[in-house]
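Only a single protein chain was left out; the remaining protein chains are all shown in position.
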Amino acid sequence: MNEEHLQSVLHAAPGSGAELLSGLGIVLYVGAALIFVAVIALVLHATFTDRLRASTRAWVVGGGIVFPAVALFLLLNYSIAVGSAVSAIESGSALRLLLDCFRIDSKARIPPPAPGSLRIHVDGKQWWWDVRYEVRSGDTSSIVLANELRVPLDEPVELLLTTSDVIHSFWVPSLAGKVDMIPGRTNRLVIRTSEPGIYRGQCAEYCGGQHALMALYVIAQPREEFEAWLTRQAQPAEAPRDDLLRSGYDAFFKGRCPECHTVRGTPADGASGPDLTHVGARHALAAGTLRNHIGTMAGWIAGAQDIKPGNPMPDSEVYTGRELRALSAWLESLE
Amino acid sequence: MLPIAAVLLLGCTHESGYEPNVPGGNAERGRRAIAALECGVCHEIPGVPGAWGHVGPPLVAYRGNVYIAGKQPNRPDVLMRFVRDAPSLAPDTAMPAIAMSETQARDIAAYLYSLE
Partner (left out) sequence: MSAVDSARALPNPLPRPPDELERLQHVWKPPKGWRLLSAVNNTYIGLFYTGAALLFLVLGGILALLMRTQLAVPENDLVDYDLYNQLFTMHGSVMMFLFAVPVIEAIGILLLPAMLGARDLPFPRLSAYAFWAYFAGGIVFFGTIFFDVAPDGGWFMYPPLTSFKFSPGLRSDFWLLGIGFIEISAIAGAIEIVVGILRTRPPGMTLDKMPVYVWAMLIVGGMIIFGFPPVILATALLELERAFHWPFFVAEQGGDSLLWQHLFWLFGHPDVYIIFLPGAGLVSMIVPAMARTPLVGYKWVVLAIVVTGFISFALWVHHMFATGMPHLTTSFFSAASMAVAIPAGIQVFAWLATLRRGRVQLATPTWFILGFFGIFVLGGLTGVMLAVAPYDWQVHDTYFVVAHLHYVVIGGMVFPVFAGIYYWAPFVSGKPLSERMGKWACALMFGGFNLAFFPMHISGLLGMPRRVWTYSDTLGWDTWNMLSTVGAFVLALGFAIALLDLLLHLRPAGKVDTNPWQAGTLEWLPLDDYGVRSIPHVESREPLWDQSQLREEVDSGRHYLPGTLTGERETIVTSAIDARPEYLLRLPGPSWLPVFAGLGTAAFFLCLTVKLFIPSMIGAVVALVSIFKWLWQSEPASTNRLYDIGSGVELRDHMTGRRSHSWWAMVVLMLVDGTIFSCLVFAYFYFWTVSTKWPPPPFDLPDGATSIAAAIAWSASAAVLAVAHRWLRAGVRRGALIASLVGAAMLAWMGFALNFMTLSDANVRPDQHAYGAVIYTMLAWQGLHVALITLMGGYTIARVLAGMVDDTRRNTFDNTRLMSYYTAAQGLAALFVMHSPSVF
């Protein structure tokens, strides 16, 4: 499962909305290239050849009005068809006709998710993503993680996108187009992929200081693996297994960590920072900025302001070397 | 007097003739391993993009260091062990044991020694 895909419009995942958009893109690139070459060839020919004929009707009306009008009319209809196909909406008969005209078959379309199916709430924050699974209708507090979404293969998954502070934009280019997260509104995006792997995404709307370091990962896996992960995520953190981990646990509470972070199963219930209950299982740290291992964890705790200056997490300078190592080890053990 | 002092001073560095090298280590591979393991989160390491951390000591001109972490002699075998498992050599260190292969450790040591 662990293949990391490029964060790229040009590398759309099969079965995703991005794949349809990528097909649309090819039509656009080819069309634009042909028109560009033709126009430039005509300009150069006109410039370097004297006194050619050019009737207003043929050139201005034909080239400037009729040709673009026809091409744009077709393009508009095609784009409306593709737009509806990736938007997980019920298509009315007119739209279905349009989809058939442009041969967008029903398997390629992103269907509206079935009622009661998995919904994930993603809330943008400066500069990370709070992720909550709505497993049962209305319950969004039992599975909480950050900067990572796991989704089952081949199933449309509905994302509900909000923000707690400024405008962000949720964008995983290999899976779907971007959707803004706007204060006071809830936007919706349905994603699907039929290829397992790790898809990188990044905030696309400038959101202040560390906008550049606000990434996330969507990990697609087969249904059974996903279920196992989900079950694990729903559980609270395990008690520390050995002395090292126990001293790490103590260090967590010695510092100011619990003020902002929650670790379910412990007294730590801070709400402003990412939930750390299963932080050890995540693909990355600091919103996609660092790989997740004990070394980067220690570095992030001690040097958060070095790595991502201006982010709300302070450098923790209260720990001895041993404590920092133990703390990192404990957090990494939270899988 | 002056020449003697100079010799004494030089004696404190490897420039007195000791040339650490890491048999089988590939500095370029080591540089890539450092980038992949993100050692730069804590250390300033010349030649590695984004390696400007201040959590640990800067590894600028590392070849010239006499001691590793102020505790162990700066020798290739020690350094290789240190980058993989620092606590075993310096129990109070903040640097955790980092999971990596022996080859990676060798390459990383080779790269660090290439920093003059």
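Order of writing sets the labels: A and B. Residues in every chain begin at 1.
Operating definition for what follows: a residue touches a chain if its C-beta (ideal position, glycine included) is under 8 Å from a C-beta of that chain, and two chains touch if they have at least 3 such contacts.
Since the model is a prediction, treat every value here as computed from it, not as a measurement.
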item: Option touching the unshown chain, where A:His121, A:His211, A:Arg256 or A:Arg322 are the choices; value: A:His211
item: Option from A:Gly116, A:Gly184 or A:Pro267 whose C-beta touches the chain left out; value: A:Gly184
item: Full-complex contact with the absent chain, from A:Pro236, A:Gly265 or A:Pro309; value: A:Pro309
item: Residue touching the undisplayed chain, where the options are A:Trp129, A:Trp171 or A:Trp330; value: A:Trp171
item: Contacts of chain A with the absent chain, listed as residue ranges; value: 6-10, 18, 20-21, 24-25, 28, 32, 35-36, 39-40, 42-44, 46-56, 59-65, 67-69, 72, 75-76, 79-80, 82-84, 86-87, 89, 126, 161, 165-167, 169, 171, 173, 176-180, 182-185, 187-188, 200, 202-213, 309-310
item: Residues belonging to chain B that touch the chain removed from view; value: 35, 49-50, 52
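Throughout what follows, only the chains that are shown with their structure count from here on.
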item: Separation of mean Cα positions, chain B and chain A [Å, integer]; value: 38
item: Sites on chain B touched by chain A in the complex; value: 36-39, 41-42, 52-55, 87, 91-99
item: Contacting residues of chain A [partner chain B, same complex]; value: 290-291, 293-296, 298-300, 302-303, 306-307, 319-322, 324-325, 328-329
